[in-house]
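Here the complex is missing one protein chain, while the rest keep their positions.
Our next item is subunit A:
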Amino acid sequence: MAAPLTLLVIVAVTIRAVLFRSSLAELISERVEVVSPLNSWKRVVEGLALLDLGVSPYSGDVFHETPLTIYLYHFVIDYAEIVCMIADGITAVALYLAVQVYNKNVFRKQKYALEADRYPHDCLELMQTPKELFYVPLKVAMFYLLSPFTILSCVAKSTCGINNAIVALFVLCTIKGSALLSAIFLALATYQSIYPITLFAPALIYLLQRLYIPVNLRRQSFWLFTLQYAFMFVGSLVVIVGLSFFLLGSWDYIPSVYGFILSVPDLTPNIGLFWYFFAEMFEHFRLFFICVFQINVFFYTIPLSIKLKDHPVFLMFMQIAIISIFKSYPTVGDIALYMAFLPVWSHLYRFLRNIFMVSCVLLACSALFPVLWHLWIYAGSANSNFYYAITLLFNVGQVLLVSDYFYAYLRREHHLSHGLYLKKKDGSEATLVLK
(Lines give C-alpha, C1' and ligand atoms only; values in the text may rest on other atoms or scores of the structure.)
Protein backbone atom coordinates (compact mmCIF):
# COMPACT_ATOMS: atom_id res chain seq x y z
CA MET A 1 0.00 0.00 0.00
CA ALA A 2 2.99 2.29 -0.03
CA ALA A 3 2.65 3.14 -3.71
CA PRO A 4 -0.92 4.46 -3.61
CA LEU A 5 -0.07 6.43 -0.48
CA THR A 6 2.97 7.98 -2.14
CA LEU A 7 0.91 8.86 -5.19
CA LEU A 8 -1.72 10.44 -2.96
CA VAL A 9 0.92 12.50 -1.14
CA ILE A 10 2.38 13.69 -4.43
CA VAL A 11 -1.04 14.74 -5.72
CA ALA A 12 -1.78 16.58 -2.46
CA VAL A 13 1.57 18.38 -2.49
CA THR A 14 1.02 19.40 -6.12
CA ILE A 15 -2.37 20.88 -5.38
CA ARG A 16 -0.99 22.83 -2.45
CA ALA A 17 2.04 24.04 -4.37
CA VAL A 18 -0.16 25.28 -7.21
CA LEU A 19 -2.36 27.17 -4.79
CA PHE A 20 0.64 28.63 -2.97
CA ARG A 21 1.91 30.16 -6.18
CA SER A 22 -1.43 31.58 -7.20
CA SER A 23 -2.99 34.84 -6.07
CA LEU A 24 -5.50 32.91 -3.97
CA ALA A 25 -2.93 32.35 -1.24
CA GLU A 26 -3.19 35.95 0.01
CA LEU A 27 -6.95 35.84 -0.10
CA ILE A 28 -7.23 32.54 1.74
CA SER A 29 -4.85 33.51 4.53
CA GLU A 30 -7.18 36.35 5.53
CA ARG A 31 -10.42 34.35 5.60
CA VAL A 32 -11.88 34.18 9.07
CA GLU A 33 -13.20 30.66 8.50
CA VAL A 34 -9.71 29.36 7.89
CA VAL A 35 -7.62 31.31 10.40
CA SER A 36 -8.47 32.46 13.87
CA PRO A 37 -6.59 34.78 16.27
CA LEU A 38 -5.00 31.65 17.72
CA ASN A 39 -3.48 30.17 14.59
CA SER A 40 -3.13 32.95 12.03
CA TRP A 41 0.24 33.05 10.29
CA LYS A 42 0.13 36.85 10.04
CA ARG A 43 0.12 37.00 13.82
CA VAL A 44 3.08 34.66 14.03
CA VAL A 45 5.04 36.98 11.76
CA GLU A 46 3.89 39.93 13.87
CA GLY A 47 5.03 38.20 17.07
CA LEU A 48 8.45 37.51 15.61
CA ALA A 49 8.69 41.12 14.39
CA LEU A 50 7.89 42.31 17.93
CA LEU A 51 10.61 40.06 19.25
CA ASP A 52 13.03 41.68 16.79
CA LEU A 53 11.96 45.13 18.00
CA GLY A 54 12.86 44.09 21.51
CA VAL A 55 9.29 43.95 22.81
CA SER A 56 7.89 40.76 24.31
CA PRO A 57 5.32 39.32 21.87
CA TYR A 58 3.00 38.68 24.79
CA SER A 59 2.94 42.33 25.90
CA GLY A 60 0.29 43.06 23.32
CA ASP A 61 -2.83 41.16 22.43
CA VAL A 62 -1.96 40.11 18.94
CA PHE A 63 0.15 36.98 19.48
CA HIS A 64 -1.20 33.86 21.14
CA GLU A 65 1.22 31.08 20.26
CA THR A 66 3.21 29.13 22.79
CA PRO A 67 6.93 29.88 23.33
CA LEU A 68 8.16 26.55 21.97
CA THR A 69 6.40 27.28 18.72
CA ILE A 70 8.08 30.70 18.60
CA TYR A 71 11.33 28.82 18.77
CA LEU A 72 10.24 26.54 15.95
CA TYR A 73 8.94 29.32 13.72
CA HIS A 74 12.02 31.41 14.29
CA PHE A 75 13.95 28.83 12.32
CA VAL A 76 11.38 28.00 9.67
CA ILE A 77 9.84 31.37 8.95
CA ASP A 78 11.31 31.44 5.45
CA TYR A 79 10.13 27.91 4.68
CA ALA A 80 6.63 28.21 6.10
CA GLU A 81 4.95 26.69 3.05
CA ILE A 82 7.13 23.59 3.08
CA VAL A 83 6.62 23.15 6.82
CA CYS A 84 2.84 23.28 6.41
CA MET A 85 2.94 20.71 3.64
CA ILE A 86 5.21 18.46 5.69
CA ALA A 87 2.85 18.77 8.67
CA ASP A 88 -0.08 17.72 6.49
CA GLY A 89 1.97 14.81 5.19
CA ILE A 90 2.90 13.71 8.71
CA THR A 91 -0.75 13.83 9.78
CA ALA A 92 -1.88 11.80 6.81
CA VAL A 93 0.83 9.14 7.20
CA ALA A 94 0.27 8.93 10.97
CA LEU A 95 -3.47 8.46 10.49
CA TYR A 96 -2.82 5.89 7.76
CA LEU A 97 -0.59 3.79 9.98
CA ALA A 98 -2.85 4.17 13.00
CA VAL A 99 -5.95 3.08 11.12
CA GLN A 100 -4.05 0.18 9.58
CA VAL A 101 -3.08 -1.16 13.02
CA TYR A 102 -6.57 -0.51 14.36
CA ASN A 103 -8.20 -2.37 11.48
CA LYS A 104 -5.90 -5.34 12.03
CA ASN A 105 -6.99 -5.43 15.69
CA VAL A 106 -10.63 -5.12 14.75
CA PHE A 107 -10.37 -7.92 12.22
CA ARG A 108 -8.57 -10.18 14.67
CA LYS A 109 -11.19 -9.62 17.38
CA GLN A 110 -13.96 -10.23 14.88
CA LYS A 111 -12.33 -13.49 13.80
CA TYR A 112 -12.04 -14.75 17.37
CA ALA A 113 -15.60 -13.74 18.16
CA LEU A 114 -16.87 -15.56 15.06
CA GLU A 115 -14.90 -18.68 15.97
CA ALA A 116 -16.28 -18.50 19.50
CA ASP A 117 -19.75 -18.18 17.97
CA ARG A 118 -20.56 -15.08 19.95
CA TYR A 119 -22.56 -13.31 17.28
CA PRO A 120 -26.15 -14.21 16.39
CA HIS A 121 -26.42 -16.04 13.09
CA ASP A 122 -28.22 -13.33 11.16
CA CYS A 123 -25.44 -10.84 11.87
CA LEU A 124 -23.07 -12.14 9.25
CA GLU A 125 -23.84 -9.32 6.90
CA LEU A 126 -22.70 -6.85 9.57
CA MET A 127 -19.23 -8.31 9.62
CA GLN A 128 -16.42 -6.25 8.12
CA THR A 129 -14.75 -7.98 5.20
CA PRO A 130 -10.99 -7.89 4.65
CA LYS A 131 -11.55 -6.30 1.28
CA GLU A 132 -13.24 -3.21 2.66
CA LEU A 133 -10.84 -3.07 5.61
CA PHE A 134 -7.91 -3.08 3.20
CA TYR A 135 -8.77 0.22 1.56
CA VAL A 136 -9.86 2.11 4.68
CA PRO A 137 -6.41 3.49 5.65
CA LEU A 138 -5.89 4.90 2.17
CA LYS A 139 -9.35 6.45 2.28
CA VAL A 140 -8.52 8.04 5.63
CA ALA A 141 -5.33 9.57 4.24
CA MET A 142 -7.23 10.73 1.16
CA PHE A 143 -10.03 12.24 3.25
CA TYR A 144 -7.46 14.23 5.14
CA LEU A 145 -5.11 15.30 2.36
CA LEU A 146 -7.64 16.04 -0.34
CA SER A 147 -10.31 17.58 1.87
CA PRO A 148 -10.92 21.20 0.80
CA PHE A 149 -10.82 22.22 4.46
CA THR A 150 -7.31 20.87 4.88
CA ILE A 151 -6.10 22.38 1.63
CA LEU A 152 -7.45 25.80 2.60
CA SER A 153 -5.89 25.51 6.03
CA CYS A 154 -2.51 24.58 4.57
CA VAL A 155 -2.53 27.31 1.92
CA ALA A 156 -3.33 29.86 4.62
CA LYS A 157 -0.27 28.58 6.51
CA SER A 158 -2.43 28.24 9.59
CA THR A 159 -0.65 26.67 12.56
CA CYS A 160 -3.66 24.38 12.90
CA GLY A 161 -1.82 22.01 10.58
CA ILE A 162 0.94 21.53 13.12
CA ASN A 163 -1.57 21.02 15.94
CA ASN A 164 -3.32 18.38 13.83
CA ALA A 165 0.01 16.67 13.21
CA ILE A 166 0.67 16.43 16.95
CA VAL A 167 -2.81 14.98 17.60
CA ALA A 168 -2.38 12.49 14.76
CA LEU A 169 0.99 11.36 16.13
CA PHE A 170 -0.63 10.97 19.53
CA VAL A 171 -3.32 8.74 17.99
CA LEU A 172 -0.65 6.67 16.23
CA CYS A 173 1.42 6.17 19.38
CA THR A 174 -1.63 5.26 21.42
CA ILE A 175 -2.86 2.71 18.92
CA LYS A 176 0.59 1.22 18.59
CA GLY A 177 0.62 0.85 22.36
CA SER A 178 3.52 3.02 23.42
CA ALA A 179 2.39 4.69 26.63
CA LEU A 180 5.35 7.03 27.02
CA LEU A 181 5.24 8.49 23.52
CA SER A 182 1.48 8.76 23.72
CA ALA A 183 1.80 10.73 26.97
CA ILE A 184 4.44 13.01 25.47
CA PHE A 185 2.40 13.82 22.37
CA LEU A 186 -0.73 14.31 24.45
CA ALA A 187 1.21 16.72 26.67
CA LEU A 188 2.37 18.61 23.56
CA ALA A 189 -1.17 18.74 22.19
CA THR A 190 -2.50 19.99 25.54
CA TYR A 191 0.29 22.55 25.72
CA GLN A 192 -0.71 23.92 22.30
CA SER A 193 -4.42 24.24 23.07
CA ILE A 194 -5.90 23.09 26.33
CA TYR A 195 -8.75 21.00 24.95
CA PRO A 196 -6.87 17.77 23.99
CA ILE A 197 -6.61 16.98 27.68
CA THR A 198 -9.97 15.26 27.26
CA LEU A 199 -8.21 12.69 25.06
CA PHE A 200 -6.51 11.37 28.20
CA ALA A 201 -9.52 9.15 28.96
CA PRO A 202 -9.77 7.31 25.61
CA ALA A 203 -5.99 6.87 25.45
CA LEU A 204 -5.98 5.42 28.97
CA ILE A 205 -8.85 3.05 28.20
CA TYR A 206 -7.20 1.87 24.98
CA LEU A 207 -3.87 1.21 26.65
CA LEU A 208 -5.54 -0.64 29.50
CA GLN A 209 -7.45 -2.75 27.00
CA ARG A 210 -4.28 -3.50 25.12
CA LEU A 211 -2.58 -4.71 28.29
CA TYR A 212 -5.64 -6.77 29.22
CA ILE A 213 -6.21 -4.79 32.41
CA PRO A 214 -9.97 -4.61 33.08
CA VAL A 215 -11.41 -1.14 33.53
CA ASN A 216 -12.64 -1.65 37.05
CA LEU A 217 -12.24 1.03 39.66
CA ARG A 218 -11.80 -1.49 42.40
CA ARG A 219 -8.83 -3.27 40.94
CA GLN A 220 -5.33 -2.31 41.90
CA SER A 221 -3.85 -2.97 38.46
CA PHE A 222 -6.16 -0.37 36.99
CA TRP A 223 -5.02 2.34 39.41
CA LEU A 224 -1.40 1.36 39.02
CA PHE A 225 -1.43 1.83 35.27
CA THR A 226 -3.58 4.95 35.49
CA LEU A 227 -1.14 6.55 37.88
CA GLN A 228 1.77 5.57 35.66
CA TYR A 229 0.20 7.09 32.59
CA ALA A 230 -0.95 10.19 34.48
CA PHE A 231 2.52 10.65 35.88
CA MET A 232 4.09 10.43 32.42
CA PHE A 233 1.57 12.91 31.04
CA VAL A 234 1.83 15.42 33.87
CA GLY A 235 5.61 15.05 33.94
CA SER A 236 5.97 15.82 30.22
CA LEU A 237 3.58 18.75 30.56
CA VAL A 238 5.57 20.19 33.47
CA VAL A 239 8.83 19.80 31.53
CA ILE A 240 7.37 21.52 28.47
CA VAL A 241 5.87 24.37 30.50
CA GLY A 242 9.16 24.80 32.36
CA LEU A 243 11.11 24.90 29.08
CA SER A 244 8.79 27.62 27.84
CA PHE A 245 9.43 29.65 30.93
CA PHE A 246 13.17 29.43 30.46
CA LEU A 247 12.94 30.28 26.79
CA LEU A 248 11.48 33.73 27.28
CA GLY A 249 12.20 34.21 30.95
CA SER A 250 8.69 35.01 32.13
CA TRP A 251 5.28 33.55 32.75
CA ASP A 252 3.64 36.16 30.47
CA TYR A 253 2.63 33.52 27.99
CA ILE A 254 0.21 31.79 30.33
CA PRO A 255 -2.44 34.54 30.42
CA SER A 256 -1.72 35.34 26.77
CA VAL A 257 -2.22 31.78 25.54
CA TYR A 258 -4.34 29.86 28.04
CA GLY A 259 -6.15 32.87 29.47
CA PHE A 260 -7.00 33.88 25.93
CA ILE A 261 -8.37 30.43 25.02
CA LEU A 262 -10.43 30.17 28.18
CA SER A 263 -11.76 33.71 28.59
CA VAL A 264 -12.45 34.50 24.90
CA PRO A 265 -11.72 38.25 24.90
CA ASP A 266 -11.33 38.53 21.13
CA LEU A 267 -14.65 38.45 19.32
CA THR A 268 -13.37 38.08 15.75
CA PRO A 269 -16.01 36.16 13.80
CA ASN A 270 -15.28 32.51 13.06
CA ILE A 271 -17.28 29.39 12.30
CA GLY A 272 -17.98 28.67 15.96
CA LEU A 273 -20.75 29.63 18.33
CA PHE A 274 -18.82 31.76 20.81
CA TRP A 275 -18.19 35.04 18.99
CA TYR A 276 -21.64 36.44 18.42
CA PHE A 277 -22.92 35.03 21.68
CA PHE A 278 -20.32 36.97 23.64
CA ALA A 279 -20.63 40.03 21.40
CA GLU A 280 -24.30 40.28 22.38
CA MET A 281 -23.91 39.14 25.96
CA PHE A 282 -25.15 41.16 28.90
CA GLU A 283 -22.10 42.08 30.91
CA HIS A 284 -23.17 40.61 34.21
CA PHE A 285 -23.79 37.18 32.64
CA ARG A 286 -20.50 37.02 30.80
CA LEU A 287 -18.50 35.05 33.33
CA PHE A 288 -21.33 32.60 33.87
CA PHE A 289 -21.73 31.83 30.19
CA ILE A 290 -17.99 31.55 29.59
CA CYS A 291 -17.88 28.91 32.32
CA VAL A 292 -20.92 27.14 30.83
CA PHE A 293 -19.43 27.08 27.34
CA GLN A 294 -16.04 25.86 28.48
CA ILE A 295 -17.52 23.20 30.73
CA ASN A 296 -19.58 22.06 27.75
CA VAL A 297 -16.40 20.96 25.98
CA PHE A 298 -15.01 18.93 28.89
CA PHE A 299 -18.31 17.70 30.17
CA TYR A 300 -18.97 14.85 27.78
CA THR A 301 -15.74 13.00 28.57
CA ILE A 302 -16.86 11.01 31.59
CA PRO A 303 -20.31 9.92 30.31
CA LEU A 304 -18.89 9.01 26.92
CA SER A 305 -16.07 7.07 28.54
CA ILE A 306 -18.51 5.07 30.62
CA LYS A 307 -20.72 4.27 27.64
CA LEU A 308 -17.89 3.54 25.22
CA LYS A 309 -15.42 1.88 27.54
CA ASP A 310 -15.13 -1.11 25.23
CA HIS A 311 -14.62 1.04 22.13
CA PRO A 312 -11.86 3.53 22.93
CA VAL A 313 -10.98 4.44 19.36
CA PHE A 314 -14.53 5.50 18.62
CA LEU A 315 -14.42 7.42 21.87
CA MET A 316 -11.29 9.19 20.63
CA PHE A 317 -13.10 10.14 17.42
CA MET A 318 -16.06 11.48 19.38
CA GLN A 319 -13.82 13.51 21.65
CA ILE A 320 -11.88 15.06 18.77
CA ALA A 321 -15.19 15.93 17.11
CA ILE A 322 -16.62 17.51 20.25
CA ILE A 323 -13.45 19.56 20.73
CA SER A 324 -13.58 20.77 17.10
CA ILE A 325 -17.20 21.83 17.33
CA PHE A 326 -17.35 23.42 20.76
CA LYS A 327 -13.88 24.94 21.20
CA SER A 328 -13.57 28.69 21.58
CA TYR A 329 -11.91 29.49 18.21
CA PRO A 330 -12.68 26.70 15.75
CA THR A 331 -11.47 26.73 12.17
CA VAL A 332 -11.97 24.44 9.22
CA GLY A 333 -8.61 22.81 9.93
CA ASP A 334 -9.99 21.34 13.16
CA ILE A 335 -13.01 20.00 11.32
CA ALA A 336 -10.82 18.34 8.73
CA LEU A 337 -9.16 16.25 11.42
CA TYR A 338 -12.24 14.50 12.72
CA MET A 339 -13.74 14.19 9.26
CA ALA A 340 -10.66 12.24 8.25
CA PHE A 341 -11.81 9.46 10.58
CA LEU A 342 -15.17 8.98 8.88
CA PRO A 343 -14.01 6.24 6.45
CA VAL A 344 -13.11 4.07 9.45
CA TRP A 345 -16.83 3.89 10.28
CA SER A 346 -18.02 3.40 6.72
CA HIS A 347 -19.49 0.03 7.70
CA LEU A 348 -22.08 1.96 9.72
CA TYR A 349 -23.59 3.46 6.60
CA ARG A 350 -26.76 1.36 6.71
CA PHE A 351 -27.68 2.67 10.17
CA LEU A 352 -27.08 6.38 9.54
CA ARG A 353 -30.38 8.23 9.56
CA ASN A 354 -29.63 11.79 8.49
CA ILE A 355 -26.51 11.52 6.39
CA PHE A 356 -27.97 13.00 3.22
CA MET A 357 -29.48 16.02 4.96
CA VAL A 358 -26.37 16.59 7.04
CA SER A 359 -24.06 16.49 4.06
CA CYS A 360 -26.31 18.91 2.16
CA VAL A 361 -26.36 21.26 5.13
CA LEU A 362 -22.58 21.17 5.51
CA LEU A 363 -21.97 21.71 1.79
CA ALA A 364 -24.46 24.54 1.55
CA CYS A 365 -23.10 26.28 4.63
CA SER A 366 -19.51 25.96 3.45
CA ALA A 367 -20.54 27.65 0.23
CA LEU A 368 -22.55 30.37 1.96
CA PHE A 369 -19.89 31.40 4.49
CA PRO A 370 -17.80 33.48 2.08
CA VAL A 371 -20.88 34.89 0.36
CA LEU A 372 -22.48 36.23 3.52
CA TRP A 373 -19.17 37.46 4.85
CA HIS A 374 -18.69 39.49 1.70
CA LEU A 375 -22.21 40.87 1.96
CA TRP A 376 -21.68 41.95 5.53
CA ILE A 377 -18.15 43.28 5.47
CA TYR A 378 -17.60 44.50 1.93
CA ALA A 379 -20.95 45.10 0.30
CA GLY A 380 -22.62 46.40 3.44
CA SER A 381 -25.99 45.08 2.34
CA ALA A 382 -26.30 42.31 4.90
CA ASN A 383 -25.48 42.46 8.57
CA SER A 384 -23.86 40.17 11.08
CA ASN A 385 -27.05 38.16 11.59
CA PHE A 386 -26.70 36.50 8.20
CA TYR A 387 -23.24 35.19 8.91
CA TYR A 388 -24.29 34.18 12.42
CA ALA A 389 -27.24 32.21 11.03
CA ILE A 390 -24.97 30.20 8.77
CA THR A 391 -22.66 29.59 11.71
CA LEU A 392 -25.59 28.20 13.68
CA LEU A 393 -26.69 25.97 10.83
CA PHE A 394 -23.18 24.70 10.23
CA ASN A 395 -22.78 23.75 13.87
CA VAL A 396 -26.19 22.07 13.95
CA GLY A 397 -25.10 20.08 10.91
CA GLN A 398 -21.88 19.02 12.60
CA VAL A 399 -23.67 18.06 15.80
CA LEU A 400 -26.17 15.98 13.85
CA LEU A 401 -23.34 14.29 11.95
CA VAL A 402 -21.51 13.28 15.10
CA SER A 403 -24.61 12.14 16.95
CA ASP A 404 -25.74 10.23 13.86
CA TYR A 405 -22.53 8.27 13.78
CA PHE A 406 -22.82 7.66 17.51
CA TYR A 407 -26.36 6.32 17.02
CA ALA A 408 -25.27 4.08 14.18
CA TYR A 409 -22.33 2.69 16.18
CA LEU A 410 -24.50 1.90 19.21
CA ARG A 411 -27.14 0.38 17.03
CA ARG A 412 -24.68 -1.93 15.32
CA GLU A 413 -23.35 -3.03 18.71
CA HIS A 414 -26.90 -3.75 19.82
CA HIS A 415 -27.55 -5.83 16.71
CA LEU A 416 -24.29 -7.73 17.19
CA SER A 417 -25.49 -8.86 20.60
CA HIS A 418 -29.21 -9.26 19.94
CA GLY A 419 -29.44 -10.18 16.30
CA LEU A 420 -30.09 -8.20 13.19
CA TYR A 421 -33.68 -9.11 12.31
CA LEU A 422 -35.63 -8.59 15.48
CA LYS A 423 -39.16 -9.69 15.93
CA LYS A 424 -41.89 -8.48 18.19
CA LYS A 425 -43.79 -10.80 20.50
CA ASP A 426 -46.35 -11.61 17.82
CA GLY A 427 -43.66 -12.41 15.25
CA SER A 428 -43.94 -9.32 13.08
CA GLU A 429 -40.93 -7.17 12.27
CA ALA A 430 -39.88 -4.95 15.16
CA THR A 431 -38.70 -1.37 15.22
CA LEU A 432 -35.94 -0.34 17.55
CA VAL A 433 -36.29 2.81 19.58
CA LEU A 434 -34.23 4.41 22.27
CA LYS A 435 -36.02 4.17 25.55
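Following the convention adopted for this analysis, a contact is a pair of C-beta atoms (placed from the backbone, for glycine too) under 8 Å apart; a residue touches a chain by one contact, two chains touch by 3 or more; residues count from 1.
What we mean here is this: contacts and distances are computed from a predicted model.
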Omitted chain (choose from "phosphatidylinositol N-acetylglucosaminyltransferase", "GPI transamidase component PIG-T", "Sodium/potassium-transporting ATPase subunit alpha" or "Nicastrin") - UniProt protein name: "GPI transamidase component PIG-T"
Residue among A:22, A:129, A:250 or A:296 touching the omitted chain: A:296
Candidates A:78, A:117 or A:283 - the one touching the absent chain: A:283
Residue among A:144, A:275, A:329 or A:369 that touches the chain left out of view: A:275
Residue, one of A:227, A:291, A:357 or A:430, that touches the chain absent here: A:430
Full-complex contact with the absent chain, from A:49, A:124, A:211 or A:224: A:49
Subunit A, residues in touch with the chain not shown (by the definition above): 30, 32, 42, 45-46, 48-50, 53, 55, 59-62, 265-269, 273, 275-283, 293, 296, 300, 303-304, 307, 325-326, 376-378, 380, 383-385, 388, 392, 395-396, 399-400, 403, 406-407, 410-411, 414, 418, 422, 424-425, 430-435
